[in-house]
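This part shows chain A:
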Amino acid sequence: MNIQLTLALRYLLGRKLRTFLTTLAVIFGVLVIFGMNIILPTMLAALQANVQGASGLVDFSATHISGEPFSISIADKLKNVDGLRAYSPSLTRIINIPADFYDNDSAQPDKVTALSLMGVIPEDARSVRTYPLVEGRYLNDTDTNAVIISRTLSDLLKLNLGDTMRIPSADGVAELVIVGILPARTSPGNEEIVVNLPTAQIITNQLNKINTIDMVIETFAQEERRNQIQSNIHNALGENFTIGTQLKADTQMFASLQMGQAMMNLFGVLALFMGGFIIFNTFRTIVAERRRDIGMLRALGANRKTIINIILAEGLLQGIFGTGVGILFGYFIGAGIVKAAGPTMSQFLNISLGEPVVTPTLIVVTILLGVGVTVFAGLFPALSASRVTPLEALRPSANEKIFNQRTSIGAVGGAVIIVLTIAALVSGRAEFIIPGGVLFLLGLILIAPALIRPFALLFGKFLALFYAKRGISDLAQGNLTRQPARVAVTASTSMLSLAIIVAMGGLISSLTFTLYDLIRANLGSDYLFVPPSIALWSSNVGVNEDFAEQLKKIDGVDEVSALRYSGAISNGQPISLLSLDPASFPRVSALFFQESIFADDESAYASLDESRNIIVNGALLAALQKKVGDKIEIVSVNGVFEYQIVAVATDMLNAKVTTGYISHTNMKNDFDVQDDVFIQLNLTQNADREAADLAIRTLAEKYPTFKVISGVEYYNTMKSQMDATFSAMYILFLVLAIPSLIAMINTLTIGVIERTREIGMIRAVGGTKKQISAMVVSEALLLSAIGTAFGILGGIYLAYVMVTAMKEIFPFGFVFPTTGILIGVAIGLLFGVFAAFIPSRQASQMNVVEALRYE
Partner candidate 1 sequence: MSVRNAILGLLAQKPRHGYELRIAFSAVIGGVGWDVKPAQIYTTLDRLEESGLVQTKSDIGEGREPDRRIYAITRDGRGALHEWFNDSIPTEHQRDEFYVKLMIALISEEANPDKIIQTQRARLYQELHDATAQRDMFNAKTELAHILLFDKAIMHLEADLRWLDMIEMRIETIKEQPFMEVEIRRRGRPKKGDKGSTYPPPETLSKNI
Partner candidate 2 sequence: MSNIQVEQLTKIYGTGSTAIIALDHVTLTIKEGEFVAIMGPSGCGKSTLLHLLGGLDKPSQGQVIIAGHNLSELNDDALTQLRRRKIGFIFQFFNLIPVLNAVENAALPVTLDGVKPNEAKSKATQWLTTFGLSERLMNRPDQLSGGQQQRVAIARALVADPELILADEPTGNLDTRASDEIASLLRDVSKQYNRTIVMVTHDPRIAAYADRIIFLKDGKVVDETLLERKNGKNAEDVVEKMKRLGN
């Protein structure tokens, strides 16, 4: 083996505990990145499989860019396209199955939560795909309620040939007779059921509409020819159609998953960054410890490059090992989460998850990141090692002076940054405050080494009160100030994680404060008719107006107002378009206005009916980069329409999705949508509530798509759901704090190893084991106190930054993060004591004679 690697390996093995702790930091970062990144593609893969189905022979599929259904007449345009052999128009929709729809048993978990309904023209469909029936017959043109299902579904629902199968429809429930059974499915995704096109159109209330055209082109077409045919198709259909070899995953879902992934990646990168910090710290210590070894190697004829290589090889080995183990654990954790989340996912998003997906890109990127960060962290210590002169082998000397100089430069720079960022805060301008957050943390990191001594003195006073009798707190304090740089790096690591916790606390308290108000106003109606998936409107089957009309007729009902949905595109940005009735909507619900060209909210609602006016939410406004009063072009299946933004407002459920609100009238004219996906209902003041309740629930039974809940009930459910989410977030960020624990353990352990002889001496002159361990514990407490203090400072700033940033999208005020600070302090203390556990044991259990002999 190469001498650099041999040396690196031996040194690593020689200090097993330290190597373990350092590597742990790498493992952790890699684990988070890798684990989180296999979860998302798994979901995406399931989603794609859902949409795609068994695409079989299909070469191309055409869809409208908005993802919405379009007229069947469009398909005729393909009749004479050169190179196209066959095409099949279809209407494919995911049908969410309400809870307990098939088994009527709330105790049993539902086996089927969503189906993919495929409406086809039987002969056309056969020309692009094969339907190898195992039982029964294929569809024919005259069928009205015939369906073909797979063997798997047939077994799942215990339905056989000739049986009747129920599915939710726009009219309530549709009953279909099973005429054919396909082989058992092997791919993940939703079960497909195939019906005649008109049947599907009735079920989904989309008369004369299709949303997909599957195509087969001439056989043996080469790449060039395929591209040519694809452009022929494109020309025939027009620019608003997407022609792909496979259908794109639902854009809305994709966007929301991507945001999740981005957050997780940020989380992983932060963890890895802390890992890098820890490794940097360790390597600096290593270089300091080995000055004489390094000098000797130089004297023996190792050049600077060799020295750099030895240190980097150590980083490389740790990086490779840590990354390897991290990937392994990450896979298991990711797979575990996928398994655990499976049921929830299918409940919420109607997706059946397959096996975890690991892409080669992910592996490569993770390895590059993991190994790269480790090696990079070792680079600066390696460079400083290469500057060790051979003379140090003969006359070792400490090189602290240069460092002190650097410390003071850093401290001045840090102080300047902090002053600037505080000025930014005072200015109250978002464009200064937002970058200020990161800079403020940077400033704290820079100033940290200079502040270690005063902080240690201050906290040392407190500690002295506890440990007065043992007389070692001075020693602990002295030990800390001896290596201010190392302590500063460690404190900075804990500072980062605690700052994030405190900031999250701030964000969450600000958010909850505002949110609960919003829920009450927005979803405070007496009754809510909620579809299976409230975040992702497009997967819900709407109901036609009849339901709302019938509800209105019930005695005691004061007002009923519904929301309708259509997907749309503006300037390439997918929009979740919701329509409302300007007259009735304000009486049962409310939008939360931030900005408007009208003086009052009523006029804003009313304006929606007057012309093509739209109210957008903050997320959409930001995505489109427009202002109130601007006009935007929205692409629908019927063409392109120009809408004017009249206000910025948001509602509870759609705050994070790019959403626009228009009137029902415009929705019908421009988007052809008339079915309700969400209904709110208010009773009159003096209604017979029990009778009305009974009547409402009886009526709703015919429309199983909706779950009927009372407003109060809903408020409570939402509140508890949000509380759970927030606790989950706290736990998540608690996990993020773990690297800081590792950093502290690391620093303390290195401190103990370094001072082995000193500790032996203290023991020899009469220090008890208790005193030694108290010394290490107080050191740990000092260390964590410093980190916590810095973390709280940084956290408050960061919280303010986050709130300021979120304000753009969602209107809420800054609330002081008391909870976050309390949690931060608790974690700081807990980690302090926890981090001291191993090193203090190690220090107090030391064999005195061996310790004295230690070199």
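The working rule: a residue touches a chain if its C-beta (ideal position, glycine included) is under 8 Å from a C-beta of that chain, and two chains touch if they have at least 3 such contacts; residues count from 1.
The candidate set was assembled so that all candidates are chains of the complex that A comes from, given by their letters.
This is a predicted model, so every value here is computed, not measured.
The candidate list 1 or 2 contains one chain touching chain A in this complex, and it is 2. By the touch criterion given at the top, residues 1, 3, 6-7, 10-11, 13-14, 292-293, 296-304, 306, 389-391, 393-395 of chain A touch candidate 2 in their complex.
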